[in-house]
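Here the complex is missing a single protein chain, while all its other protein chains stay put.
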Amino acid sequence: MKKNNNLSRRDFINRSVRVSAFIGLGGLGAILFKNNVSGETIWQLDASKCIQCGRCATDCVLAQSAVKCMHVYDMCGYCDLCGGYFRTEVKDLTTAAENQLCPTRAIERKFVEEPFFEYKIDEKLCIACGKCVAGCGAFGNGSLQLQVNPDICTNCNQCSIAKNCPTDSFQKVPVNKPYKFSK
Amino acid sequence: MQKWKFIIVLFAFNLLVINAIGQKRFPKPEFETEYMQPQMHSPLPRANILEYLDILILVGSLSLISWVIVKKRSRKAVFWITVFSVIYFGFYRQGCICSVGSIQNVSFALFNPGSEIPFSALVFFFIPIIYTLLFGRTFCAGICPLGALQELFVFKPINLEAWLEKILGILPFIYLGLAVLYSATGTDFIICRYDPFVGFFRFNASFMMLIVGGIFLLLGVFIARPYCRFLCPYGALLNLFSRFSRKHLTITPNECIQCRLCEDSCPVGSIENPNLLKERENPKKSTKRYISYLIILPVLIIIGGLSISSFHENLAMANAKVRLAKEIMNKTNFGLIDDEALEISGFKTSGQSVSELFEEASNVVNSFYYGSWFLGAYLGLVFGLTLINLNVFRYSPDYTINKATCHSCARCVDYCPIKKSV
Partner (left out) sequence: MKQKVFIGALLIIIVVAISLMVKDFVDTKNTSKKNPYKYDLESLKKIDSTKFCFKEIHQLELEISEPKCIAVDNQSNIFVGGQDEISVFDKFGKFTYALKASSAVNCMAISSFDELYVGTKNSIQLWNHERKLEKSWLIKADNVLITSLAIKDSSIFVADAGNGIVWHYNINGELLNRIGDKDTVQGIFGFVIPSSYFDLKIGRDGELWVVNPGRHSLEAYTDEGNLISSWTKSSMQIQGFCGCCNPSNIAILSNGSFVTSEKGIERVKVYKPSGEFDCVVAGPDSFEKGTKGIDLAVDSDDRIVVLDPLKKVVRIFVKL
């Protein structure tokens, strides 16, 4: 007799806590859903805020950073003396390795027609150090920009580059607008 | 129906190459030859619809494992589902997003009105809790990628003493409190940062975290599921909810013949031996102690709040804004001598004034003050309740499964000679 009462008392407590837990969770879920929920987002960096600090290359959790330099051809001037391709004290404008700024030789220079040259980035070699971005930004139109490659990026819950970016350029963008180039 | 239309449209939209970027700031050079400007390589991110696939697989595998544990009670099936989780949620999805980390997303969204939480994070937070309320910690058994990985490393589990387990069992609650504090203030997602196993799933991590991960896995050979039992903050939550679960894995008292074969079967020591009245301590003494614990409980809460809140500035230093404000105010340049610290140069390009930064930083420190009061009080409460719990004697003539700490791995099932008893 006594045993029966004990069990049902325990059962009652269990049940009431459980039901109130459900209700509480439901309420919390509804609040969050109504106010805050967004669709899937990915990390992207705002190229207009970037100061080319080099942390994109060193801070990504992946061995070779998911950030890559991308070339906005629409903005490129196709210059002979490309600020992003050649190092600052270059003597002659050839594709010799000692003239190049990029530490991994990821930029390919190709003659188009007088006096225009095309500069293409091999993403497999790019480490996102930002030197070419700084050069193009200083001397050129700023058509070379660092951006997160969403194919490679694992979309961590907290991006470790974002945490250390000195200008707070990293933000979560919706999946249908994955890039943030600067104009 | 609306939702599906939306998904399909979004999916189709994603397939198009979006070329709204690179507005011509300046007319391009005019090429006289047949030169065609190359198409900029701008790969698209993972399609939105795969997010819903993840949720589906979560719900599906969680339902399956719950049925397998509670209804079919098959250790083998649990094992294979565990392997599946390690492969899918672990190596394929690279351990992110996981339910453990979703706590931070939820707390950030709660305390920062206007901020956004991805739908998948919301689902990954709530669904396992709901299943735990129904069936116990079946999520821990073989769905959580961290738990699943540790589960595969359990070979020679040693049972720890009860008092040791109880003390170490406080750690997850501390971790939970810290994680909520730091994520609510937008400072850091420490669970993600110090996740020991994500490095293995990604094949990539800092050296220290690989060492820590390795330690946990090797440890796990002897002390089963060290992260789950002694660190996991989500486990702390599920621990609480599992106590009120509707249909947990139980040892049916009527059918149990007390053969004692299951005594040492639980790798995490959740099977409790019968507690007979004769082993009970002198009730007068224990009641006195119980009452004194009840009295000092509010004292503990206040002491906890006071002591943690006195540290709140140190805790707040982890926040980047606060640190930047402090370095600018003290002109210490982050300890660098020759160059200006990048944080300071970067701040200068932002256009925000120093006074605005100081104001924001002091707001953060303020929220840390209140947050650490809560944290301290909560820790005092946890400590006090643990003490009280240690003191309570629960009479039980049967072998019982401790619902709070049982991870539902169903190892014990194979030990029981009576079919369908456990």
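Letters A and B mark the chains as written, and numbering starts fresh at 1 in each.
Rule of thumb we're sticking to: a residue touches a chain if its C-beta (ideal position, glycine included) is under 8 Å from a C-beta of that chain, and two chains touch if they have at least 3 such contacts.
Please read all numbers here as calculations on a predicted model, not as lab measurements.
Identify the residue among B:Ala121, B:Leu342 or B:Val413 that touches the chain left out of the display.
B:Leu342
For the chain left off this view, which of B:Phe89, B:Phe173 or B:Phe216 is in contact with it?
Reading the full complex, the residue touching the unseen chain is B:Phe216.
Kindly state which of the options A:Gly135, A:Pro150 or A:Pro178 is in contact with the chain not pictured.
The missing chain is touched by A:Gly135.
Under the stated touch rule, tell me which residues of chain A contact the chain that is not displayed.
52-55, 57-58, 77-83, 88-90, 101, 103, 114-115, 129-131, 134-135, 138-141, 164
Write the list of chain B residues that the hidden chain touches.
So the residues of chain B touching the missing chain come out as 26-27, 29-30, 158, 160, 164, 168, 171, 190, 193-194, 196, 208, 211-212, 215-216, 219, 222-223, 226, 230-231, 317-318, 323, 334-336, 339, 341-343.
Rule of thumb we're sticking to: only the chains that are shown with their structure count from here on.
Which residues of chain B touch chain A in their complex?
10, 13-14, 18, 20-26, 28-29, 31-33, 35, 37-38, 40-48, 51, 94, 96-97, 101, 104-106, 109-110, 113-122, 126, 129-130, 133, 188-189, 192-193, 202, 204-206, 241, 244-246, 320, 342-347, 349-350
Residues of chain A touching chain B in their complex?
For chain A paired with chain B, touching residues are 14, 17-18, 21-22, 25, 28-29, 32-33, 35-42, 49, 51, 53, 55, 61-63, 70-78, 112-113, 116, 118, 120, 123, 141, 149-151, 153-158, 160, 163, 165-168, 172, 175-179, 181, 183.
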